[in-house]
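Heads up, one of the protein chains got dropped from this complex, but the rest are sitting where they should.
Up next, chain A:
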Amino acid sequence: MSTPQPSAPQPPAPQHAPQPPAPQHAPQQPAPHWQPAPGPSSYTSPIPVVRTHLGHAIASEWTKIRSVRSTMWTLGVFLLLVVGIGFLVALQTTDLDYRDTPYTIPALFGLILGQICLITLGVLVVSSEYGTGMIRTTFTASPQRHRVLAAKLIIFFAVAFVVSALAIGVVGLFSAGLHSGAGGAPWGGTVVIGALYVSLLGVLALAVGSMLRHSAGAITTMLGVVLVPAILPAFLLISESLRPVAEKVLEYNAINSLAAVFDVGGDGGGRQLAVLAVITAAAIAGAFALLDRRDV
């Protein structure tokens, strides 16, 4: 570039000289043709101003969860696993099997696999937004980030609970109809507790997804949470001193917890559900604590 003026710091520049950077303390120079600002803004929108609340966020999250394919896929596969395997197992059992076990027990085998679907959906509900960049649009629309996360938790929990209770209930009805002669144990409670357990696992996954912000990382972490405690006791039992730890891990891992819910030699899974609830609450607290601090 051919400039006749030296561009280095030169005192009072001629009319056409390059502008030196404005020092930060220089008072702002209103440009000559600036009109005085008429109030805060001169445009008035016809759209009514609304004080938004959690209900708006929930409506928004409901639209989100029902308008993506991944929801249909994960819940579809979940239903297929729980109901499909449940029916097959129910057909293989006899009336005698239900003398002191609930009619919902065939659902257990499908749930052990199906919980992975709910975990995946729970993670995706939040991490897919980080993966696609949608989260920036979301938080621009709702700067109250905690409200967004709360709405996600509520909607996901509601969907997961309804779908899993439905699946367990259908299996219970099917095997009750098939083996009506057995009399059987009351099974209404197992529908609720079983659905609560897998839904809470999904909620835990959602909280982990919110903290890790990465789909693959969060799903892997959650698979670890489900599978490692199921495998670990075998190794812990090698050492005599670790035996009490191993027994606790054995009792409270996700698979044995589900088995306890369906009354296979347990007390209905109440304690296991409580342990999961505490862990989930801690993860949710962590997710909320990190949410406001981080840039997106």
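Here, a residue touches a chain if its C-beta (ideal position, glycine included) is under 8 Å from a C-beta of that chain, and two chains touch if they have at least 3 such contacts; residues count from 1.
What we mean here is this: contacts and distances are computed from a predicted model.
Participant: Not counting the visible chains, the remaining one has a UniProt entry; which protein name from "ABC transporter ATP-binding protein", "Aspartyl/glutamyl-tRNA(Asn/Gln) amidotransferase subunit C", "ATP synthase gamma chain" or "Inositol-phosphate transport system permease protein" does it give?
Facilitator: "ABC transporter ATP-binding protein"
Participant: Among A:L91, A:V228 or A:V296, which residue is in contact with the omitted chain in the full complex?
Facilitator: Considering the complete complex, A:V296 is the one touching the chain left out.
Participant: Since one chain has been left out of the picture, which residues of chain A touch it in the full complex?
Facilitator: These residues of chain A touch the chain that is not shown: 1-4, 7-13, 15-26, 28-29, 31-35, 37-38, 40-47, 49-52, 56-57, 59-61, 63-64, 67-70, 128-129, 132-144, 148, 293, 295-296.
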